[in-house]
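Working notes for the structure below.
All protein chains but one are shown in place.
Chain nomenclature is as follows: A and B, assigned in order of appearance, with residue numbering initiated at 1 for each chain independently.
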Amino acid sequence: MSMTMETGELILYHVKPGDRVKSGQVLFEVMTDKIDMEVESPADGVIEQLVGEIGVAIEIGKPVLIMQTDTEVMSFDFGGDEPLPEAPAPVVETVAVQPAVIEAPVVAAPAPVALPPMTNPQEIRAVPKARAIAEDRGIDLRTVAPTGPDHTITVEDVGGNRLSDDQIKRQVANKALIAKGLEMTRSIPQISFSRNVKSGSVDLTSVISNWARVLRTRPDLNISPKDGSAVSHVGVAVIIESKYGSALPVFKDPDLQTLSELADLFASTAKSAHNGKVPLAMLSGATTAIFDLTRYQMNSSVPVLFPNQVTSLTIGENFSGEKIISLTIDLRYLDFYDGAQLLDSLISAL
Amino acid sequence: MSDRMLTMAEAVREAMGIAMEEREEVFILGEDIGIYGGAFGVTGDLYHRFGSERVLDTPISELGIVGAAVGAALSGMRPIVEIQFSDFTAQAMDQIANQAAKIHFMLGGALHVPLVLRTPQGSGTGAAAQHSQNLEPWFANVPGLKVVVPSNPADAKGLLLSAIDDPNPVIFLEHKLLYKIPGRDPVPEGAIRIPLGVSKVVRTGKDLTIVATGIMVNKSFEVAEKLAAEGISIELIDPRTISPLDTAPIFESVEKTGRLMVVQEGPSHAGYINEVIAQVSGSASFGNLIAPIKRLAGMNIPIPYAPQLEKVAVPQIADIEAAAREIVKNWR
Partner (left out) sequence: MTANPLLMGHPLSSPEHAKHALLYMYRIRKFEEAVEDLFGRGMMHGTMHLSIGQEAGPTGACLALQINDQITSTHRGHGHCIAKGADLTRMMAELLGKKIGYCGGRGGSMHIADAETGNLGANGVVGGGIPIAAGAALASKMRKSGTVAVSFFGDGAMNEGAFHEAANMAAIWKLPLILFCENNKYGMSSSTEKAFNLENLADRGRGYGIPGVTVDGNDVVAVYEAAEAAVARARNGEGPTLIESVTYRWKGHSRSDKNLYRTKEEIEEWKDKDPIPNFIHKVLDRGILTQEQVEEIQKISTEQIMQAVKEAAAAESATPDGLLEAVFKAVSA
């Protein structure tokens, strides 16, 4: 596949609506200017609808089929944005009701060297550790340019201690996605408040829980990311580090869980997010967001607003160990005093 | 006094003297070890201290010497044989490999052979092909022999005392260039014993593991110190005994550094270091290798005479340095 490819002809569907498919199963074939390409399912799920037409050219990024996925994939819910051309591989787009749209393959930058497609990965020269890393990170060694002696793939070639090409691509896409979302919120009139927390429990779990409890008193502040209409739940997106950059798993109605349940859920979610996976059910439905910067002993007094969220929090910490909570509000939904009261309510609750 | 800097010859002599004082069954036999003091001066004054019966000069009869030692060992003695050059063990190989090594196993375990065979080996003296070999693989390939290759005086003393205690035949290979140079570490006084079969981490590092024995430990150490200034951190492991071979610290080190270089003076083909490589290749640490294993060994030729020829036949410090630098630089 070349970078210049913009369309491909849909040759064949391997599935029909209602089929249960496994991750990696071939869904359809596309003919490009160079080769025929099989497109695999990025996740387990059920095919809902085939939307492409056989024999007809399809544009990059346009839906080819829609499937309901039930496995964990990494993505963000920014409410039906156009797909980003930098995103790697077929992107799974989820909407609030969770159908996934499988799109025509997005062409990623080709590997620095063209290897014969039939090369067996075992025939590629690579040091043992590089093989282990490739397997761990799902890197196809055929796509890796060897820089070691005798054309051998080194640990550095597959990322080693730095990031793999795949990781970089995903991170670039990830950042682009976040940046694009935030670009949309830049023009929104907004204001931020901060306050040091002198006492009380300011661990992340209790902030999530209490912030949800505060927002539950204001149904007008929990709106749909799709159309801005009010929703009946509170969805707290928490920003967590992952190997592909930031992940934003959404904790729905965390105030209705016990603190220990929430702590367990947070721990398991954080762990899988670190490995680049977020449960599909936690990818959508955010109505607010929280950044926790305490472990860096940092504070952001101006939390950023994500699209269709009218509030956003950061928990920070200064060098004397004092916690600081900052709130940003969308002035179209809240006025200055509303916002100040909201932050006050949270800190009191803590 | 803990700062005694001895040469290996002095340390080996001290160990033999201690063992002979400790047990009257310990005696030394070999060619020119008595009043002459040994071809390399290792037995030195022991003849004067312990007399001609316990420091027993023999005719030039390597097979007979080792055979007599085997028979004496079977009869309650603890002989230490000195063979003047390791090359001459070829003369005695039946008694070493067919008799001493096998008696305990083959004869059902009722008899055993507490025998130490010490012999100088290695190149660097201009003595050419029949006086310069490193023969540890000959012995290491015979089940029933323990093989010790000390790299410094302190180890030589402790290992030799353990070898003399051991109820089995032990081949003790001393590099002749180490005889006259003091070690880096002082030699403790008294009957210090270092167990056979325990590798020593000579120097810790994180970029490259070097496994070496004998004089190659000294050469590798020098390289490690030099390259440390360039930011290359070398972990140096001296197995000290080749049979049995203590692999755990080697695996652990490779796990840490991801790079392995093995250095041996003897010819590369079928050398003992190949066993080190095989063991690492079959261990879990293999999966952590970020570089092909580097083998640095002697050329597969008899040791030549002329100094400029002898030098190229075995790894020199510059070779070790270049190889170490290359492996760390090339494989990241």
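Heads up, the rule we're going with is that a residue touches a chain if its C-beta (ideal position, glycine included) is under 8 Å from a C-beta of that chain, and two chains touch if they have at least 3 such contacts.
On a predicted model such as this, the values are computed, not experimentally measured, just so you know.
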| item | value |
| --- | --- |
| Where the missing chain makes contact, among the chains that are shown | B |
| Touch with the omitted chain, as defined above, among B:Glu82, B:Asp165, B:Asp207 or B:Asp238 | B:Asp165 |
| Contact residue for the chain not shown (choose from B:Leu107, B:Ile301 or B:Ala322) | B:Leu107 |
| Among B:Thr7, B:Ser86 or B:Gln99, residue touching the chain not depicted | B:Gln99 |
| Chain not shown, touching residues in chain B | 25, 27, 53-54, 58-59, 61, 63-77, 79, 94-95, 98-99, 103-112, 143-144, 146, 165-168, 196 |
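Just so we're on the same page, only the chains that are shown with their structure count from here on.
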| item | value |
| --- | --- |
| Approximate Å spacing (C-alpha centroids) for the pair chain A, chain B | 60 |
| Of chain A, residues touching chain B in the complex | 127-132, 148-149, 152, 154-156, 160 |
| Interface residues, chain B side, partner chain A - complex | 258, 286-292, 330-332 |
